[in-house]
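For this view, one protein chain was removed and the others were kept in their places.
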Amino acid sequence: MFMSLTRAQAREEFLADESAYCDRFGLAEDQTTAVLRRDWQAMLDLGGSIFYVYKLAMMDGLSMQYLGGVFTGMTEADFKAAMLAGGRTDV
Amino acid sequence: MFMSLTRAQAREEFLADESAYCDRFGLAEDQTTAVLRRDWQAMLDLGGSIFYVYKLAMMDGLSMQYLGGVFTGMTEADFKAAMLAGGRTDV
Amino acid sequence: MSEVIWGLGTSHVPSIGAAMDRGLHDDPVWSKLFAGYQPAREWLADRTPDVAVLVYNDHANGVDLDVVPTFGIGVADRYAVADEGFGRRAVPDVVGHPELSFHLLQSLVDDGFDMTVFRELDVDHGFTVPLSVWTPDPGDAWPCPVIPLMVNVISYPQPTAARCYALGQALGRALASYPEDITVGILGTGGMSHQLAGTRAGFINPTFDHMFLDAIEVDPEKLAALSREDYIREAGSEGIELIMWLVMRGAMNAEVTKVHTAYHVPASNTAAGLALFDNRAPARA
Partner (left out) sequence: MSEVIWGLGTSHVPSIGAAMDRGLHDDPVWSKLFAGYQPAREWLADRTPDVAVLVYNDHANGVDLDVVPTFGIGVADRYAVADEGFGRRAVPDVVGHPELSFHLLQSLVDDGFDMTVFRELDVDHGFTVPLSVWTPDPGDAWPCPVIPLMVNVISYPQPTAARCYALGQALGRALASYPEDITVGILGTGGMSHQLAGTRAGFINPTFDHMFLDAIEVDPEKLAALSREDYIREAGSEGIELIMWLVMRGAMNAEVTKVHTAYHVPASNTAAGLALFDNRAPARA
């Protein structure tokens, strides 16, 4: 489904009714819930590729660094600061 | 364009206005002409795959043996007879 | 390890499927062809494997010609029957075997085969007709899960016959390294001699086809050594589909036991052939 968000018209349709849009693509209930709640970790756990998931984040105006914070339990500002300081070299 | 004919709805749209349908897929003028005139040899010469071209023939209710006749300058009946007699072994 | 128990080479002419779907088993044009299949069908009915791998080509139905993989493998749990332009065949969808698919994919890629992975794939007559040749009356489901292995034979440059044979050998190694003990049947499909378009439309070469039916059993290396141009000259532009039988043969033992062969001209515009081999040593048969 996320692939379809590369078309501008589809992005409008998605925003107009997110739940119907998920239905249209046959997403399972837990997948739809993860999308509606923007549960980014759950989207990955349910098999979403980071590159697909990122398309949704971009629509929400969120950055990969925001997502990085979510995945690692940091705020976006802390994650950014960690990157600017040379990245997480110890994991 | 021929690939789209694997969807039933697209077949209806094509039959409703063939020329507009060709335009929609950005076919060149000589390609559109070949389609509209059912110039099967020209479709191949202009780069059409036999498997695409055959989709159009099927919509017209034509068989691969009819096309075989067209390509070899035979009637469909003669081509069929040649196949039943063991095929063209001398070409 | 999994064990390849048989290999079946067969044509996949769409009109064979159409004749079966319209109940023309006893029609005079078709009865001889189907009679030729009978001994193979009976032998196979007693030897249903746990999984089958079906080597085939798509005919611009499941995949648009804008993207042409040389070798593809399906990893889905289900493959829908394609609408080829006149509605889908009234045969069951195909149940896959994702676990074995992923094992094969990983083994083949690690072995230097640059597979294209299909997470979703509709299968056309190139896939369903061989299943019908094997199982004329599937009822609600084909006899076992089937994994599609796709080969580009319709768009130049096709892989060489030698590369197809090497893929078969790698497939054999990959199957042998599967952790579970399961039985596998392999189908190589397409051919025999035919040409659909151009001035040579209708071309048939029974001499080449009979040589091929013999050599695929006893001397597959000879067939693997033929060039793309050899196949097209000797078997017609669509006869090059025969290179897919070499994938099947490569996955089998050096020595196999012939169960049955059949040859019939024409199925529509095509020479139809069938060859069934037992991969178990005679002592175990």
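A, B and C are the chain letters, set down in written order, and residue numbers restart from 1 in every chain.
By definition in this document, a contact is a pair of C-beta atoms (placed from the backbone, for glycine too) under 8 Å apart; a residue touches a chain by one contact, two chains touch by 3 or more.
From a predicted model like this one, the values you see are computed outputs, not experimental measurements.
Novice: I'd like to know which visible chains would be in contact with the absent chain if the whole complex were considered.
Specialist: Checking the complete complex, the chain left out touches A, C.
Novice: Give the residue, chosen from A:20, A:36 or A:58, that touches the chain omitted from the document.
Specialist: Answer from the full complex: A:58 touches the omitted chain.
Novice: Considering the complete complex, identify which of C:106, C:177 or C:199 is in touch with the unshown chain.
Specialist: C:106
Novice: One chain is left out of this view; which of C:139, C:157 or C:179 touches it in the full complex?
Specialist: Of these options, the touching residue for the absent chain is C:157.
Novice: Who touches the missing chain here, C:20, C:115 or C:133?
Specialist: Once the missing chain is taken into account, the touching residue is C:115.
Novice: Hey, which chain A residues sit against the chain that's not shown?
Specialist: Interface with the chain not displayed, on the chain A side: 2-3, 5-8, 11, 44, 49-55, 58-59, 63-65, 67-68, 71-72, 79, 82-84, 86-89, 91.
Novice: Need a quick check: the contact residues on chain C for the chain that isn't drawn.
Specialist: 63, 65-71, 105-106, 109-110, 112-120, 155-160, 163, 166
Quick note on the criterion: only the chains that are shown with their structure count from here on.
Novice: Which label fits the chain touch graph of this model best, line, ring, star, complete or other?
Specialist: other
Novice: Which one of the chains is farthest from chain B, going by Cα centres?
Specialist: The chain lying farthest from chain B is A.
Novice: Would you mind pulling out the distance in Å between where the CA atoms of chain B average out and where those of chain C do?
Specialist: The computed centroid separation for chain B versus chain C comes out at 26 Å.
Novice: Which residues belonging to chain B are in contact with no fewer than two other chains?
Specialist: Residues of chain B never touch two or more of the other chains.
Novice: Which positions in chain C are in touch with at least two other chains?
Specialist: None at all.
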